[in-house]
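Can you keep this structure in mind? I'll have questions shortly.
Every protein chain of the complex appears in place save one, which is left out.
By letter and in written order, the chains are A, B and C; residue numbering begins at 1 in each of them.
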Amino acid sequence: MLSQDKRHLIAKRVAEELEEGQIVNLGIGIPTLVPQYLGEKEVYLQSENGLLGIGPAPTEEELDIDLMNAGKEPVTAIKGSSFFSSADSFALIRGGHIDVAILGTLQVDVKGEIANWAVPNQPILGVGGAMDLVAGAKKVIIAATLFNNKGESKLVSNLTYKTSGIRRVELFVSDYAVFKFTDDGVRVVEIIEDITIEELSEKVGISLEYAEEKILN
Amino acid sequence: MLSQDKRHLIAKRVAEELEEGQIVNLGIGIPTLVPQYLGEKEVYLQSENGLLGIGPAPTEEELDIDLMNAGKEPVTAIKGSSFFSSADSFALIRGGHIDVAILGTLQVDVKGEIANWAVPNQPILGVGGAMDLVAGAKKVIIAATLFNNKGESKLVSNLTYKTSGIRRVELFVSDYAVFKFTDDGVRVVEIIEDITIEELSEKVGISLEYAEEKILN
Amino acid sequence: MRKVIQANEVSNLVKSGDTLLVGGFGLSGSPLTLIYELLHSDVSELTVVSNNLGEDGLGLHKLFEAGKIKKMVGSFFSTNKPAVTAWQKGELEIDLIPQGTLAEAIRAGGAGIGGFYTKTAVGTELAEGKEERVINGERYIFEKAIKGDVSFVKAAKADKLGNLIYHTTARNFNPLVATAGKIVIAEVDEIVEVGQLDPEQIITPHAYVDYVIQSKFVKQGVNYVESR
Partner (left out) sequence: MRKVIQANEVSNLVKSGDTLLVGGFGLSGSPLTLIYELLHSDVSELTVVSNNLGEDGLGLHKLFEAGKIKKMVGSFFSTNKPAVTAWQKGELEIDLIPQGTLAEAIRAGGAGIGGFYTKTAVGTELAEGKEERVINGERYIFEKAIKGDVSFVKAAKADKLGNLIYHTTARNFNPLVATAGKIVIAEVDEIVEVGQLDPEQIITPHAYVDYVIQSKFVKQGVNYVESR
């Protein structure tokens, strides 16, 4: 599969997890592809810099440096949107009022703790709102390819990169499988790629099991 | 002097202390009489329940239960006024953005610490914004008669009523004299009533001295 | 996603023993319809966080008279004689907090802040038993955030998504309690279509609001009266 196809495959699968009316924050990268797969389902996109209700990309005429998303890309605002300060925006995030944060990551450990802010071997000079979203969102879904560009699994037994916080994410939607994290550890909810769970386990280097969804939910 | 005259005398003297453009919070009682003595001097009155820019008392037609001051009396709002939440209002107060708070009191000690919230021998079930104003305003002026209705001096060596906080007020404008509080203690800035400083000292029960204004300022 | 509900659905959302956060300053900006709905319900043992206990015979005071309030958390109850008497008899618990600290604690509860240090009340009786800390040479006391099970909010207008705007000083504690309840119910004078509120003027974004009801009260001078 082409890299671009994988990204869309992941975004489409994540879109299925969202529910009508939810307040959603999207990280940069694959998460930004999710809205195009929502169909009729209406969700409300929040941006850290002070907007609830991000609309479609602006036309050339609509471009306005005042109106940006947290990735500093120009956006529009939908009907019913609202603007607020950064303090009020993070009150919304940290206070548990974002239903779902969809984030990229560098690593996820088997308990669901993630490392998504500090790129290894680079000076650590940027965190932005990453840790606030990890700490505050009601549910965190990771949207990322299972392997990084060196072929290393992002699902790991123990984080070797710097943690983004003690909060464990709920779901990791990858191009190979969907992983769910509970108090019992990681379980495979769904296999996307044409691969057995044994083959997946071998590729990842962790012995993986299917979730018994009926029991877990 | 009639009690009502004393109250107006105090209010008029306090008005002289205010400067054009200041942000002022008025406690209940005598402080509410101050605005009528401001003449051309424009100050902006803040109310704890979320208003900067209190206007004159409303006409019968203007009465609106939504628009109240912190004493729960109907008010109006002037041009250039703004409304905000109680959290934002006390951020303004506690954060040091009120230039002058004019408050009543039960007692002031010789260092300027005041007791103005807990009425003695009554259950202590009300504090309102009193302690926030004492802690936060840039300058606190006490506007009160020097003696309570039992004839006891409100200026005391040590508070016997419950303190409103560790912050010392700057000025006490009474019907007998104006007292200033500095690190060196209380000084008489001005005598209002026809009385000598010795007679005043005797009435109050504290040996009082004049301030040397030129040195103090 | 049906946020607009009927007033009689409200009492199902509140349970006995709940902590209820209620906006309003005295009666001004008080969610009277929501409060009075509980009079006909069997909820009791409520802890109510609100600046005042309404006014004698009105607002939250009616809930207290009906024996539904176990504890009040607020800043000013002195002028409410029946509440003072009940407190003296041990029939009502009261937790007295300076008004600014109360507002800040509710905001903190809604904002994911566990607690904070304030200058207000340092050295006073209301600081007794509270941790004190010197920060940059100034004395502060620690206050914990306040959260609730259910919040009652009064706003001027809601759109159908639940975005809220307020009217003058009736705003007061309302936007704060709107952030800090597990279930947030707003009583409004007018419900408008989505898009009719100015995005720059919305004070409470719809993310905070679970339900909206039409107020049964209208303003008449310095009173709110039940509309016919």
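Remarks
Note that in this section a residue touches a chain if its C-beta (ideal position, glycine included) is under 8 Å from a C-beta of that chain, and two chains touch if they have at least 3 such contacts.
Not measured: the values here are computed from a predicted model.
Residue-wise, the contact with the chain that is not shown comes from A:Ser86, picked out of A:Gln36, A:Ser86 or A:Thr182.
Only one of the listed residues, C:Phe77, C:Tyr140 or C:Tyr224, touches the absent chain: C:Tyr140.
Contact with the undisplayed chain is limited, among C:Ser16, C:Gln88 or C:Gln201, to C:Gln201.
Among C:Gly57, C:Gly114 or C:Gly129, the one in contact with the hidden chain is C:Gly114. Within the entire complex, the positions of chain B that touch the omitted partner chain are 20-21, 23, 44, 46, 52-53, 77, 79-84, 90-98, 135-136.
Interface with the hidden chain, as seen from chain A, comprises residues 47-51, 60, 63-70, 72, 74, 77, 83-87, 89-91, 93-94, 118-119, 122-132, 135-136, 162-166. What chain C contributes to its contact with the hidden chain is residues 104, 108, 111-120, 133, 135-136, 138, 140, 144-145, 165-168, 198-201.
Everything below uses one rule, namely that only the chains that are shown with their structure count from here on.
Between chain A and chain C, the least number of touch steps comes to 1. Chains B-C form the pair with the most C-beta pairs in contact.
Seen from the Cα centre of chain C, the chain whose own Cα centre is farthest off is A. A separation of 29 Å divides the Cα centre of chain B from that of chain C.
Separating the centre of chain A from that of chain B, both taken as means of CA atoms, is a distance of 55 Å. Those residues of chain A in touch with two or more other chains do not exist in this structure. Shared contact sites, meaning residues of chain C that touch two or more other chains, fall at 107.
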